[in-house]
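The next block holds one structure in the form of structure tokens; read it before the comments.
Complex shown without one protein chain; remaining protein chains in place.
Order of writing sets the labels: A and B. Residues in every chain begin at 1.
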Amino acid sequence: MAPLILITGGSRSGKSAFAQHLAEEQGGSRLFIATSQPADPEMAERVRCHQKEREGRNWQTVEEPLAPAQVLAGCEPGTTVLLDCLTLWVSNVMHDHELSKKNMDDDVISLLAGKLAQAAREFSGSVFMVTNEVGLGIVPDNPLARRYRDLVGRCNQVIAAEADHVYLVSCGIPLSLK
Amino acid sequence: MAPLILITGGSRSGKSAFAQHLAEEQGGSRLFIATSQPADPEMAERVRCHQKEREGRNWQTVEEPLAPAQVLAGCEPGTTVLLDCLTLWVSNVMHDHELSKKNMDDDVISLLAGKLAQAAREFSGSVFMVTNEVGLGIVPDNPLARRYRDLVGRCNQVIAAEADHVYLVSCGIPLSLK
Partner (left out) sequence: MAPLILITGGSRSGKSAFAQHLAEEQGGSRLFIATSQPADPEMAERVRCHQKEREGRNWQTVEEPLAPAQVLAGCEPGTTVLLDCLTLWVSNVMHDHELSKKNMDDDVISLLAGKLAQAAREFSGSVFMVTNEVGLGIVPDNPLARRYRDLVGRCNQVIAAEADHVYLVSCGIPLSLK
């Protein structure tokens, strides 16, 4: 069983670059699972930036907004996988439930995150997951934003509990939590 | 003199669960001081969740939005006390000053937090206090929110200065600060 590593941090904390750096220390083929759906120019630019940083470094990219566990299940054995990021995945899951008018109780994300962690644990290559800390500011006025930060917090706890290593990145510097 | 322990973290970081876990490592009777006033269904649901996690574990619960130091002063010697959370207490104190049209200068919360820490230090049982980090986002537009995060920051500093141990919880993982 290969390791599962969770990297968290604030926006522009250097967490993605650190995760990529760790992943590139692994040999073999590399798969980047992008959970983002570049819906506007700002996001598209951000995605382009991250893509540029992976160019020429042997990365294959798969865009999978909703079902990263299924990508892992179908992935070539021994591949090093970098999933960036869990926060957008949570946002996509929320949006998908809303669109299909499915009820989304508090345990849905814990269940899905548990399955994702399980898929990572069963996979034969190292899996790196990037997430964000979003709960260290003032309580948002917006109920949807409050719900989102709750679900991200739950997701992070579930993944971290299964992870072999957890890092918190601040100012580009990783702090080992586990 | 029994220890005072402060547990901080973001929303849904697992700080309350970690604090409860630490408190339950202590023998004897246990008192939970809830500072929340469940004014709306969302908050009521959150309170119900936390209550459920304490069921069957020998916890007595007292709701005290404004005067936790007085609860501590009247508490049975040797009881393990868990106060959750300081941020809601600060919010209640602000609201109370506003309601009674009392002026609340910057030192009020430092003074009250100092008295609370003192009451904890003088108490014969272990005291665990849960708080939030609320100052790690963008400066809020709302002046009241800015004031609130200032007061929470001051309160946390005063309690932490007196505490024997301080933990920062992220992704459910405690990081020892002191």
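In the analysis below, a residue touches a chain if its C-beta (ideal position, glycine included) is under 8 Å from a C-beta of that chain, and two chains touch if they have at least 3 such contacts.
On a predicted model such as this, the values are computed, not experimentally measured, just so you know.
Across A:65, A:114 or A:140, the single residue that touches the chain missing here is A:140. Only one residue in the set B:49, B:144 or B:161 touches the chain that does not appear here, and it is B:161. In the full complex, chain B makes contact with the omitted chain through residues 6, 8, 10, 131, 133-139, 143, 146, 149-150, 152-154, 156-157, 159-161, 166, 168, 175, 177-178. On the side of chain A, the interface with the absent chain consists of residues 9-14, 42, 133-138, 140, 145, 148-149, 170-173, 175, using the contact rule stated above.
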